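With one protein chain withheld, the remaining protein chains of the complex are depicted in position.
Chain nomenclature is as follows: A, B and C, assigned in order of appearance, with residue numbering initiated at 1 for each chain independently.
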Amino acid sequence: MGNFRGHALPGTFFFVMGLWWSIKSILKYVCKKQKRTCYLGSKALFHRVDMLEGIVIVIMAITGIAGEQFIAGGPYLTLYKEGQWNQLPGWHHCTMYFFFGLLGVANILCFTISSLPVSLTKLMLSNALFVEAFIFYNHTHGREMLDIFVHQLLVLVIFLTALVTFMEFFTRNNILLELLRSSLIILQGTWFWQIGFVLYPPSGSPAWDLTDHSNSMFLTICFCWHYALAYAIIGINYAFVTWLVKWRLRRLCPSEVGLLKNDEREQESEEEV
Amino acid sequence: MGNFRGHALPGTFFFVMGLWWSIKSILKYVCKKQKRTCYLGSKALFHRVDMLEGIVIVIMAITGIAGEQFIAGGPYLTLYKEGQWNQLPGWHHCTMYFFFGLLGVANILCFTISSLPVSLTKLMLSNALFVEAFIFYNHTHGREMLDIFVHQLLVLVIFLTALVTFMEFFTRNNILLELLRSSLIILQGTWFWQIGFVLYPPSGSPAWDLTDHSNSMFLTICFCWHYALAYAIIGINYAFVTWLVKWRLRRLCPSEVGLLKNDEREQESEEEV
Amino acid sequence: MGNFRGHALPGTFFFVMGLWWSIKSILKYVCKKQKRTCYLGSKALFHRVDMLEGIVIVIMAITGIAGEQFIAGGPYLTLYKEGQWNQLPGWHHCTMYFFFGLLGVANILCFTISSLPVSLTKLMLSNALFVEAFIFYNHTHGREMLDIFVHQLLVLVIFLTALVTFMEFFTRNNILLELLRSSLIILQGTWFWQIGFVLYPPSGSPAWDLTDHSNSMFLTICFCWHYALAYAIIGINYAFVTWLVKWRLRRLCPSEVGLLKNDEREQESEEEV
Partner (left out) sequence: MGNFRGHALPGTFFFVMGLWWSIKSILKYVCKKQKRTCYLGSKALFHRVDMLEGIVIVIMAITGIAGEQFIAGGPYLTLYKEGQWNQLPGWHHCTMYFFFGLLGVANILCFTISSLPVSLTKLMLSNALFVEAFIFYNHTHGREMLDIFVHQLLVLVIFLTALVTFMEFFTRNNILLELLRSSLIILQGTWFWQIGFVLYPPSGSPAWDLTDHSNSMFLTICFCWHYALAYAIIGINYAFVTWLVKWRLRRLCPSEVGLLKNDEREQESEEEV
């Protein structure tokens, strides 16, 4: 996928995924806080959504693998041809997609077979990310300095996401860890776009000088700005979802909203102790 | 042990070990879940099995050391000969075997002397793996690029296994961590085989080009495929063991299976809360 | 900010911050220990102080950014000029200030909006420090050996502070972790001063030889002495605050001080068990 679209596609996927996970986490958190007063988020609903998520991930993974393999000029499932390896970068991408596919399968299994522990999905996500980081780390042999640098930053963010997910595997239901993971996934998504713009500028733009160190120094802070953007998105999400839940609550059970407010304050003061 | 057989042997050992540990972990997990309804896995049985495991490991370690030392052309316990070190790689392997032997001894002691804490075995396993990773890290000085690369991947998987085992030392009875460790051990086993195939292709195959970077890029994804294979093996194991336990239960105490099912569902809903 | 003042300013900021945080932590700890006997530290007061802290940090961050941008010869918000990046080091510093500004905003939000978890401030501090370490790590391309070395030590202390803060995010109210963080922040502050003295000796002093390795070996131990100094400051702080609290207690409610002493001894013996 050595072109702009090949980086924009996974970028969009990760961006949407991060956005969706942040919304889900916030919704769960807000609903749990207010479950004593009004019925809003049912457990069964969340379960069905998780399973749907799994199905979507599996479909995306299969699409990704098929796209890599059967695109015009792709490897067409041939690994070794005429005495040399056949389009290894494409196979690298397929392997990454495959491990995300495994995550989707684990998601589906966890919410169909009751005896499986739920944290399996976290472990599989962490695994898929570690594998992705590992492959990208060995992906850029012999390329230009700036090409290697942007991929190193990608490896950094993927590795950190994998670490945070692995921590989530141990400490369940920590809203801040979940949002941290979401923000890192969003960062990965927008960074894929950035890589696309740097390495394959869309028609019209001049190419970047891949050996200029001032470019790498700019991309260092650019990476941080992407991160700040991810934070802003999460923040807006939080404000919006909280407002939405309160607005729906007021419509559904207006008499209890006053109670709810008191309730919140009590909870808060309990936590402070 | 610079030949194919010298890599296939430890590979087989680790593969069998990983397979066995995964079966044991799953069996313990499934039995614990159903202990309320029917007697199946006795603690005493598991203890005897653990001790047997220790004895087997000690025997394997002694065999390994003896094989390294007294094979035709081996060092025959001579460390320093004619003004230089005598066959240091062999001594490296012996040292690794020795630390696995210590693990076996710890296993035996832990289940004979009651005052010793049980997590000692986990610590010793973690230790043996850290030592193995440390020695392999300093093992490949002055070799070819691909030789170093495959050993680096070996060090990576050993180091990760040691880390996961060290985490197990702190959090006891986490089924997923145990299975993660088993899968990494299986990966180590199959990777030993892969190293054998790469460095010492069995008679008939052409040798790999040890300086070609496309080979290292292929082995990167090959490593991931091995890992996916380990996951598949664990998954099949899980399905098989669960089915076996349920089938035996149905034969032994058929009247309670219905009860069991309800019980499982209750447990599940408790955990969800 | 390539001059002495540009390093002295953030140095002073971090030094004051570390000092203030150490005082706050000790005060909280001492007050909590003695809350059963006499009213001294009110929760509402601490909340207001935390919010004030947030406002101060935001103001400092804005000042820092404005100073970097609109100083004589600064970039004046122009990122790209005449075919090349415009004063990237200044933009690097602005990005760091911006993330500390985010910390201030989080501080303010956490203590105004009650539904936000309090540990968000810890996460944001950890984030700001990680970003700072990341930027400083990519900050010194192509400079002299000693320049790189002193900045590497800076990255080390910032990274460690970030790690400790991240641990605090998981384990709340551990006084020693809080003091460890404070001491590392003080170290960062004094180290900024040291960097200023090494790279831009104030008028009159001869310049350091930036390529001499014996200088780097001296700065290694100098770094440790700074750390010892930070420890001494924390120790004196602890003694002073404890004495102050006891002295005020004696004046406010003299009859209970005798009781207090017994109480302390009891607590101690409880903890020992």
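Keep in mind that, in the parts below, a residue touches a chain if its C-beta (ideal position, glycine included) is under 8 Å from a C-beta of that chain, and two chains touch if they have at least 3 such contacts.
None of these values were measured; they are calculated from a predicted model.
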Contact list for the unshown chain, restricted to visible chains: B, C
Residue, one of C:L52, C:L79, C:I113 or C:A228, that touches the chain absent here: C:A228
Sole residue of B:W20, B:W91 or B:W225 that reaches the chain not shown, by the stated touch rule: B:W91
Residue among B:F15, B:F99 or B:F218 touching the omitted chain: B:F99
For chain B, the residues touching the chain missing from this view: 43, 84-85, 88, 91-92, 95, 98-99, 102, 114-115, 117-120, 123, 131, 134-135, 138-139, 141-142, 169-170
Where the missing chain touches chain C, by residue: 30, 33, 171, 175-176, 180, 213-218, 220-221, 223-225, 227-228, 231, 242, 264-265, 268, 271-272
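The rule is short, and it goes like this: only the chains that are shown with their structure count from here on.
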Touch-based graph of the chains, sorted into line, ring, star, complete or other: line
Same-residue or different-residue interface between chain A and chain B, half as cut-off: different
Chain whose Cα centroid lies nearest the overall Cα centroid: A
Chain centre separation in whole Å, for chain B relative to chain A (CA means): 32
